[in-house]
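Sharing a structure here in structure tokens format.
One protein chain omitted, others in place.
By written order: A, B and C. Residues from 1 in each chain.
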Amino acid sequence: MKRIQVQYFAVLREQAGCSEEKIKTPADTPAALYQELCRRHGFTLPAGGLKVAINDDFAAWDAPLKDGVRVVFIPPFAGG
Amino acid sequence: MKRIQVQYFAVLREQAGCSEEKIKTPADTPAALYQELCRRHGFTLPAGGLKVAINDDFAAWDAPLKDGVRVVFIPPFAGG
Amino acid sequence: MFRISSTALNPDALRRELLDSRAGGYVSFEGRVRNRNAGREVCLLEYEVYGELAEKEGARIIAEAQRKFAIFSAACAHRRGRLKIGDIAVWAGVTAEHRGAAFAACSYIIDETKKRVPIWKKEHYATGSSDWISQPAPGKTHKPVAKRKS
Partner (left out) sequence: MFRISSTALNPDALRRELLDSRAGGYVSFEGRVRNRNAGREVCLLEYEVYGELAEKEGARIIAEAQRKFAIFSAACAHRRGRLKIGDIAVWAGVTAEHRGAAFAACSYIIDETKKRVPIWKKEHYATGSSDWISQPAPGKTHKPVAKRKS
């Protein structure tokens, strides 16, 4: 089990009901972690529309998930 | 003979030594008038590089020159 | 310089940071909160920013613009927080010797910022409802990200 810090923004923050949480998970990739969080929080956004960041850098959905990292799932955005 | 008011800007003003003059001329077109003025003032700019305005509207070099109009020969310019 | 700001953007002050006696041309863009979007009357806008990544990605965009275009300096600033109609949400400014490069670079910075910098926008409507808005497909107006939870 890994300890992962997850941070939420915008619609994911509202659906999760918090902007940050620490979780223990067997997930090996951001993709697996997002699936697990969808079950827990009932997220309506499909992973295909999101990006993911690990420790504040964009990362691949199949990147290895190491113990202690910070993960952000990035919903579609529109600055400006 | 027609009475024409001629106005000068920029390099033509400096070469003519005045910004405006009233002249009597037999010239029937701006082209003929410019030739006459070149002889009088020693303008160095060929007509090909200039534009001409009659009564504050762009005009053709072979437009008829009527008595009492105001003519401006417009040297190459560069605003901005 | 790319900056996320929690207070009102002041284009005049931002511009003064850029000016340079070599610069013949200065082009700037200001994006303001409109009173309508996609036919709905907007009262208020809320911007939420993933700050760490936004500043990294924004700095990359400015560096790219410096590389791609013959410009002297470039900057961009984006608001976070609650904005009213007419407030400036985003500003970009570029100085260059010649205006073509300044126009191209300023347009590039805004396009890339909207595409790549993680900033979310929630529109609050006159009807009392609200929606998170995502980047539109080319030629389309902005649309809601997800249906609101009922």
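Basically, a residue touches a chain if its C-beta (ideal position, glycine included) is under 8 Å from a C-beta of that chain, and two chains touch if they have at least 3 such contacts.
This is a predicted model, so every value here is computed, not measured.
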Going by the whole complex, the chain not shown touches B, C
Across the whole complex, the chain not displayed is touched by chain C residues 11-12, 19, 21-32, 34-36, 85-86, 97, 99, 102-103, 106-107, 110
Can you list where chain B touches the absent chain? 7, 9-11, 13-15, 44-45, 51, 53, 56-58, 72, 74-80
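Heads up, the rule we're going with is that only the chains that are shown with their structure count from here on.
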Report back the single chain whose CA centre is most distant from the CA centre of chain C. B
Take the average of all CA coordinates in chain A, do the same for chain B, and state the distance between these two points in whole angstrom. 75
Take the average of all CA coordinates in chain A, do the same for chain C, and state the distance between these two points in whole angstrom. 25
Would you mind listing the residues of chain C that make contact with two or more other chains? none
